[in-house]
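Of the protein chains in this complex, all but one are displayed in their positions.
Right, chain A next:
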Amino acid sequence: MFAIVSKRRIAPKEYDIWVEAPRIASHAAPGQFVVVKPDEHGERIPLTIADFDREKGQIRLIFQVVGKTTATMAALKEGQALQDISGPLGTPSEVENFGTVLMVGGGVGIAALFPILKDLKKKGNRVITILGGRTADLVIMKDECAQWSDELIITTDDGSEGMKGVVTDAMRAVVQRGEKVDRCWAIGPSIMMKFASQAAVELGIPVWVSLNPIMIDGTGMCGCCRVTVDNQIRFACVDGPEFDGAKVNWGEFMNRLRQYRDEEKISYDKYAEEVGDLSWL
């Protein structure tokens, strides 16, 4: 069992928890993830490790409620526990001093971007961070990202904070003002990662994305998470989750993410019926 030591609601349907997991904390590196199965009947879902504290033996998970599993996780209180967590899984990010890096995040993907950004800053990079969301309250972890960035740009679709527009507008603006960017990470909703990757290619910047396909074991055993990168089948759980965004087959990736939409709805509706009010999410 993995006890929840702290829990915060950081945006509508988005939660930030620290969990007791000493072995995972002592081996985790930026870019890695865990597979969580919250209870006996639960699904195994992948979540990026948003941060870790080796001394306290804790890992930080930030998740958005998108279905039953994440809703049951959101319903847990401090002191309660997640039944199973396995990790740290996947290949860590390649972090070194590249020069200037452009870190692009959206939605709950910002949680995956954060540990990489922090490490890049520690390794001496000039870090320019762009965080985007539909509205201001959906852009999470602004202060923490600002703390580890040389510059933080916020974009919102409705202009409620920062620049009105989407992250790719900000990416272009950064390059247009004369920044020479050596590397870019773009992590967020798949549609954002697709367009951010296209923009990076146009701007001549190597781009890394972190893919979050459906997974079961997370150790290369089932092949459920397969993605096509550079015309080759790769398993996101062991070969990734980071890949060259310019080479990912985005149409196929997004199609596979939708595979169980009907069943996910059945499961969520059944849960909603059982627990009643879910407006607190």
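Methods note: a residue touches a chain if its C-beta (ideal position, glycine included) is under 8 Å from a C-beta of that chain, and two chains touch if they have at least 3 such contacts; residues count from 1.
Criterion: contacts and distances are computed from a predicted model.
Peer 1: There's a gap in the complex where one chain should be. From "Quinol oxidase subunit 3", "Sulfide dehydrogenase (Flavoprotein) subunit SudA", "Transketolase" or "Cytochrome P450", what does UniProt name that chain?
Peer 2: The record for the missing subunit names the protein "Sulfide dehydrogenase (Flavoprotein) subunit SudA".
Peer 1: Which one, A:A75, A:C224, A:A246 or A:L278, makes contact with the chain that was left out?
Peer 2: A:C224
Peer 1: Mind pulling the chain A residues that touch the left-out chain?
Peer 2: 23-24, 27, 37, 41-44, 68-69, 83-89, 216-217, 219-224, 226-228, 233, 235, 238, 249, 251-252, 255-256, 258-260, 263-264, 266-267, 270
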